[in-house]
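Only one protein chain is missing from this complex, and each of the others stays in its spot.
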Amino acid sequence: MKYLIVLCCFLHVFLQPAHAALEIESHREADLYTELAGAKLNKMIPILVELETLKGEQILPLFTLLMAGNLYYVKADKALVGKANEQGATSYKSVFTQEERPELGKKDVKKVRVNNKLRSHLRTAIARIQLTSTSPVVREKAVRTLLAKLDPKTIVLLADRYAIEPHREVKNAIKLALALYTATQTQQSISDRVMAIETLSTSLENQVRNTLVQLTQDTHQPIALAAQKSLTQIEQRAQRFALVDKLFFGLSLGSVLLLASIGLAITFGVMGVINMAHGEMIMLGAYTTYVVQLMMPNYIDYSLIVAIPAAFVVSGLMGILVERLVICRLHGRPLETLLATFGISLILQQLVRTVFSPLNRQVSTPSWMSGSWEINPVLSLTLNRLYILAFSLAIFFLLVMILKKTSLGLNVRAVAQNRAMAKVMGVKTHRVDALTFGLGSGIAGIAGVALSQLTNVGPNLGQAYIIDSFMVVVFGGVGNLLGTLVAAFSLGIGTKFLEPITGAVLASIIVLVFIILFIQKRPKGLFPQKGRAAE
Amino acid sequence: MKIKNLVSSIAFASALTSTMFIATPSIAADTIKVGVLHSLSGTMAISETTLKDTVLMMVAEQNKKGGLLGKELEAVVVDPASNWPLFAEKGRELLTKEKVDVIFGSWTSVSRKSVLPVLEELNGLMFYPVQYEGEESSKNVFYTGAAPNQQAIPAVDYLINELDVERFVLAGTDYVYPRTTNKILEAYLKAKGVASADIMINYTPFGHSDWQSIVADVKKFGSQGKKTAVVSTINGDANVPFYKELGNQGISAEDIPVVAFSVGEEELSGLDTSPLVGHLAAWNYFQSVETDENDAFIDTWHAYTKDSERVTNDPMEATYIGFNMWVNAVKKAGTTDVDAVEQAMIGQTTTNLTGGTAVMNKNHHLSKPVLIGEIQADGQFEIVWETEGVVAGDAWSDFLPGSKDLISDWTAPIKCGNYNTKTAKCSGQNY
Partner (left out) sequence: MKGIIHFVRGYGFSQGHEAGKYTFPFVLLLLAVSVFAAAANTFLPVDSALYVSTYTITLLGKYLCYAMLALAVDIIWGYCGILSLGHGAFFALGGYGMGMYLMRQIGDRGVYGHPVLPDFMVFLDWQTLPWFWQGMDHFGFAMLMALFVPGLLAFVFGWLAFRSRVTGVYLSIMTQALTYALLLSFFRNEMGFGGNNGLTDFKEILGFDLQADSTRVSLFLITALLLVVLLLVSQRILSSQFGKVIVAIRDAEPRARFLGYRTERYKVWLFVYSAVIAGIAGALYVPQVGIINPSEFSPINSIEIVIWVAVGGRGTLIGAILGALLVNYAKTRFTAILPDAWLFALGALFVLVTLYLPQGLIGLVSQIKHKWQQVRRKEVGA
């Protein structure tokens, strides 16, 4: 702890902020606002610096607006206003008083320009101000942001804060920042620096690692050694997390494959229809999501909850329609279903092109699915993939339940195993066929909702997944849902572990060749059907 | 019986051939035909349909102005369906069957390479409106998109000079445009003193949709103390999942900016841009440019498509410039004859949409300004930097060992697309 106190005193002497000298000149302030309104991008940083010195914490609303690109100025008098978007309606409010300016329209205002350089400046400025925030979470985040730019001025702020900080987590973060600073200061004593370096060994922050890498080259032997030791500790931990990360990537890819193929596992696996239009059922689901979002633009957060049943209905009905019109006439000719469904897939693609234009459509991500769950600085799991992973498993178990526990499921299995016998026993096979195909297509539609969160929503969406889905179903064993699950996840994880070694292209080639060879070894996939149903 | 068979076969054969293949549509002599060779189905339809609409709009506008040489313009649209050999076939159809006077078409390099021999054989004329890898200059093609020196090099200069970037990730789709661009950039960066260890090159297949590991690698590469940027030549469909992954893994533009050469307004209109704010793109045109010409162009476009939300983009401006130049060249030559128009094209100037003048150079490439824009939350670009004047398109890169001695000059006395300044020879073909 000693080095912290020394450091604080040391800095205070040299960098005493001139509180006394500050005298708020409101004229100057108004001038600066006007200047900001029309300033060129490369002239803006000095204005922002001056504003920060002048107004201190009070400048926060302006900075936040500018950071988010929501700061505008009125063309007539160059007054600054903030744009607010509530329930789809745009309104303008004055920056500091939050007073609404209803007279302003889109044409009366102009955006205050901002670029990466400014945003990066603003981010540290905001973090400095937020050090005194009432929320400990915000404070901790602010400290972590400041790690990237530890200049003497910031250190003073941090050191001051450290003395009065009540929250333990935040205090630890500040301690880390101060240690990081101390470790690099050559005017500090070697023992202080070594101590600081040892403190650093518990952190996984990038800045810490980068600093330590530099310190291993330090001319003072003890410092270099200490840095090396801390670094090794950090690397070991980081490597473990990297493995977890890779596993998650694999699981996530697996969940996408599972979603894409699970509907096919029903239409192809259970019914034996080589359904080339399966991809287009996924596409219809994705477009349904788009339409749902169009209809409820102000409730994007809830749109997916509406889209899931909607997509199930749209794709499911389309599936039943296709089954009734085409596939039911092709019983006993499985290979010919390939041709008919291929034709259907062409028609559906062109239909979407005609109705929605050939361009990709924009599907927004609900706020609760954006961003990532940061476990620590080296391991963060993206939320959308996490949800999709959970969702794919939920769908899978739901489907297993439907097939195992409901009368529909019983009928489906009966018809799949022995159509003639099922018919004799009074199962309405036509009805069951239509419902099965509808179920498979509906599930594909639900998959489309999930995939719309990861990839393009365009006419080619289905094409991108059709081959993969067939691979998964065949690899797992036709007619076996569990096989599909295992196949999807093992292919996903396999690909992700190969990718860093071979590159993305070679990884997919290797996986394909592996599947080909595997099928030679086990011609009916991972989990072959047994008994009479197999032939 | 057998003789009857034979005779009827032959009779049927001649009937078949004459009805099926010889039925050439009667050509009204008083129109000038403009061929449109853009994919309307298949994977490239996403990008190319817009250009088809642009050409149709330009044709309609020109007809409103009274046509050309006193004749109506007539657009002939065919669909090469994103199928590369079909580009050659459809190109031949346009030139021999429809007898078009000019073709506007192609997007991908391979489609251009496919139709090129046909253009040269039949002496057709094509305008190619997309940024591409260079390394080509045909007598029969005018390249109105950007060459690498009109997009990639200024963008990297911007990264180095304005954003103090020291490490570069060159990420691209595995085909010729990214390969060439990255080769050029690698040579350029090394010439600027960037170490090999600070350059990471990564290629992915077309339509790559799972970017988790690559984005994680980029994140790791960028977290080692030096300011890092990604130079992206990722093509079309793969961009949406790429940017989504970037946003979700929390890589903001302030940390690791991505500068893209294939992402424009249209690509952005297919995704939610709020997590992408601040990422960059380098083009010769942005919809957000504030000039009277651009406003007029956007208004016409909205009126033509009856959709006030439809965006404009750089290849559209390239089509616009190409079309206007062709109109002027035809007026100057007084004919649509390809050889005359080709010579009249060189030195042709027309106002571009960014407030300057585009010039067609002797190498069939344009001089255009280079702009760098940052993505905004509304899917438009904020222009943050532009070149002082215009940059002349360079057909043969100075940074590739094979082509640094080559130049292209279609005026006398050289009249060649790949003139070697060292050996003073043209390689044995047209381009």
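Per-chain residue numbering starts at 1, and chain names A and B are given in the order in which the chains are listed.
In this text, contacts are C-beta pairs under 8 Å (C-beta built on N, C-alpha and C of every residue); 3 or more make two chains touch, one makes a residue touch a chain.
All of these numbers come straight from a predicted model, not from anything done at the bench.
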item: Chains in view touching the one left out; value: A, B
item: Absent-chain contact - pick from B:L73, B:L116, B:V130 or B:I153; value: B:L116
item: Given A:V291, A:L512 or A:L526, the one touching the chain that is not displayed; value: A:L512
item: Absent chain, residues of chain B that touch it; value: 2, 5-6, 9-10, 12-14, 16-18, 20-22, 40-41, 77-81, 83-86, 88-90, 92-93, 96-97, 109-110, 113-114, 116-118, 121, 135-136, 174-176, 179-180, 183, 205-206, 400-403, 406, 417-418, 420, 425, 427-429, 431
item: Contact footprint on chain A, counting only the chain that is left out; value: 268, 272, 274, 276, 326, 329-330, 333-340, 342-347, 349-351, 354, 463, 467, 470-471, 474, 478, 505-506, 508-509, 512-513, 515-517, 519-521, 523-525
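One rule holds for everything that comes next: only the chains that are shown with their structure count from here on.
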item: Sites on chain B touched by chain A in the complex; value: 40-43, 45-46, 49-50, 162-163, 174, 202-205, 207-210, 212-214, 216-217, 223-225, 237, 240-241, 244-245, 247-250, 252-254, 257, 266-267, 269-272, 275, 277-278, 280, 374, 376-377, 382, 384
item: Sites on chain A touched by chain B in the complex; value: 41, 69, 113-117, 119-120, 123, 206, 209-210, 213-214, 245-246, 249, 252-253, 256, 349-350, 353, 357-365, 370-372, 374, 380, 382-385, 453-460, 463-464, 495-496, 499-500, 503-505, 508
